[in-house]
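Written out below as structure tokens is the structure these notes cover.
Here the complex is missing a single protein chain, while all its other protein chains stay put.
Labels run A, B, C and D following the written order; every chain starts at residue 1.
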Amino acid sequence: MILHAMKRIGIADTTFARVDMARSAISVIKKESSAEIIRYTVPGIKDLPVAAKKLLEEERCDIVMALGMPGGAEKDRMCAHEASTGLIAAQLSTNKHIIEVFVHEDEAPDESSLAHLARRRAEEHAINAVRLLYHPEILIRLAAHTNGQVNGHAFRRMRGLRWKRA
Amino acid sequence: MILHAMKRIGIADTTFARVDMARSAISVIKKESSAEIIRYTVPGIKDLPVAAKKLLEEERCDIVMALGMPGGAEKDRMCAHEASTGLIAAQLSTNKHIIEVFVHEDEAPDESSLAHLARRRAEEHAINAVRLLYHPEILIRLAAHTNGQVNGHAFRRMRGLRWKRA
Amino acid sequence: MILHAMKRIGIADTTFARVDMARSAISVIKKESSAEIIRYTVPGIKDLPVAAKKLLEEERCDIVMALGMPGGAEKDRMCAHEASTGLIAAQLSTNKHIIEVFVHEDEAPDESSLAHLARRRAEEHAINAVRLLYHPEILIRLAAHTNGQVNGHAFRRMRGLRWKRA
Amino acid sequence: MILHAMKRIGIADTTFARVDMARSAISVIKKESSAEIIRYTVPGIKDLPVAAKKLLEEERCDIVMALGMPGGAEKDRMCAHEASTGLIAAQLSTNKHIIEVFVHEDEAPDESSLAHLARRRAEEHAINAVRLLYHPEILIRLAAHTNGQVNGHAFRRMRGLRWKRA
Partner (left out) sequence: MILHAMKRIGIADTTFARVDMARSAISVIKKESSAEIIRYTVPGIKDLPVAAKKLLEEERCDIVMALGMPGGAEKDRMCAHEASTGLIAAQLSTNKHIIEVFVHEDEAPDESSLAHLARRRAEEHAINAVRLLYHPEILIRLAAHTNGQVNGHAFRRMRGLRWKRA
């Protein structure tokens, strides 16, 4: 008998963010999956890359969501760029996904729209994280727009991820 | 008797793209080669680097095409830059090629020209992927513009790739 | 009987800075923790990444603060970007945090406000460093804005860091 | 009796380039050295980093020239930047030189001047590659402007490269 270990999803977020995006993401993950969730909060977005890597390596998460709210100034855009570059490097060194969910403070006209946007984006990406982990074939179907195109194709598993043989 | 293993081409694409570029690429590869094709779809272009690396390392692909459609805004150009940097890093850590096929949404005036452009570029690069894998000497010939210049030169193999001794 | 090794906090700073930010940070750390403090001063901010990595690896620090004051010119912003990128790379290769505290010379209208700003930021981030090392659950609480939201949740330890199971 | 292995120079170029820079470089190398030359052509400049690394590692080249012609648009400059970053990373992971020879399409007013410029630059850098490989002391002499300054100094070898003890 083989016991399938429960999957683990890491949530890395920041105290700098003005919206609790982690809460929205965690709520969706709990609804959509049975994954264990580990939350790790760091001060700012530049602290996210190593936080995400620690979740993947030391906490053995299967995937991580990295949530952040960079400010609207030029300097903040640079910070976000540096954090993104680090998040990609962390993925390449672990061969696991880190779903970046950054909401820039200048993306909405006021505080309340920004909060709404941040929560919605965190939720949408939480669904993406769950799909990557449990149902990757759905992502192929979405990319192909219609179910018809992928009908009749064989699926195969790779380390617990399913994807489609084209 | 030595059995040559069938070659494998990975296709990494995104649900964010508004055109099914993977379909165009796959169609050309099937026509031009006997390679096995593995498709892996991720949410956005920043997820492509690790997806491509997983295809190369965990699915043992010989080459990967990374297909994406970055948006037209400044922020999207930065995303594309980060993804490209990651794709190059993934190649350097595997010593295998990842053919990046990005079509920026502002490259065409309307949706239908954009779709046409995206499909054509995916097809052209699919041919490049096949050539890198099976016929690298053709690429040298193209760079040298005329067949005449390369006549009489000896070809040699390197790990299944042929290239020319100058 | 298990002896808990005393924790070590590294302080990497530069001679180029016009304010002794290290002094402010060290003063807070001494007040807030029993950590041993190792200071390493280098000429400029581009020397900080390897200095921080040496503190983590050769001096076995558990966390490092990297303090710097980039100038206000375009060229200086690029230096700060390069240093930041290196600091993130150093974290990824050690799986430890480096808290970057950069104060740009154009962030304040005059020398005295700049000095005040630099000292305050160094102090605030010193508190963040102490929290990351000793009380990570406080950071989650801050991200969730209210104590109420995290009540009743179990905490767990990871290599001496506590964080919350969501 | 020790047999000195013949040195190998790799030439990585692209089909995208509108001038056969490789031909110019190869012609100079053949005139100036007895090195074996391995040419590897890829589609575009972003494919050059891994091509150069494969030449260094899989084809055991001692040095590589990476030849490319980025377009004149902003997007092309970014491609060149990404390729350059990758070429430097490839050098750092192999401890060998890759001489980058990029000619931007906007560097000359017309097609024929551009072709002339591209050929001349490829030739000049071919001489640099030969010098790095066989006569590094000449480069020191050039940097010191006059022969007089380096007279009387002892040379020493490092892995087949000669350089000067200051």
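Note that contacts are C-beta pairs under 8 Å (C-beta built on N, C-alpha and C of every residue); 3 or more make two chains touch, one makes a residue touch a chain.
On a predicted model such as this, the values are computed, not experimentally measured, just so you know.
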Among the displayed chains, the hidden one touches C, D
Among C:54, C:96 or C:131, which one is in touch with the chain left out? C:54
Filtering D:54, D:96 or D:119 for touch with the omitted chain leaves D:96
Have a look at C:42, C:101 or C:144 and name the one touching the chain we're not showing. C:42
Which residue among C:64, C:90 or C:114 touches the omitted chain? C:90
Chain D residues that touch the omitted chain in the full complex: 77, 81, 84-85, 87-89, 91-92, 95-100, 104, 125, 128, 132, 136, 139-140, 142-145, 149, 158-159, 163-166
Give me the chain C residues in contact with the hidden chain, please. 11, 13-15, 17, 20, 22-23, 26, 36-43, 46-47, 49-51, 53-54, 57-59, 75, 78-79, 82-83, 85-86, 89-90, 93
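Quick note on the criterion: only the chains that are shown with their structure count from here on.
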Which chains sit in contact with both members of the pair chain C and chain D? none
Quick check on the contact network: minimum steps from chain A to chain D? 2
Label of the chain whose CA centroid is most distant from the centroid of chain B: C
How would you label the chain B and chain D contact, same or different, if same means the shared numbers make up over half of all numbers there? different
Turn needed to bring chain B onto chain C - CA fit, degrees, nearest 5: 145
Where the CA atoms of chain A average out and where those of chain C average out, how many Å apart are those spots? 26
Multi-partner residues of chain B (at least 2 other chains): 85, 89
Can you tell me, using the touch rule above, whether these chains form a line, ring, star, complete graph or other shape? line
Could you please write down every pair of chains that are in touch? A-B, A-C, B-D
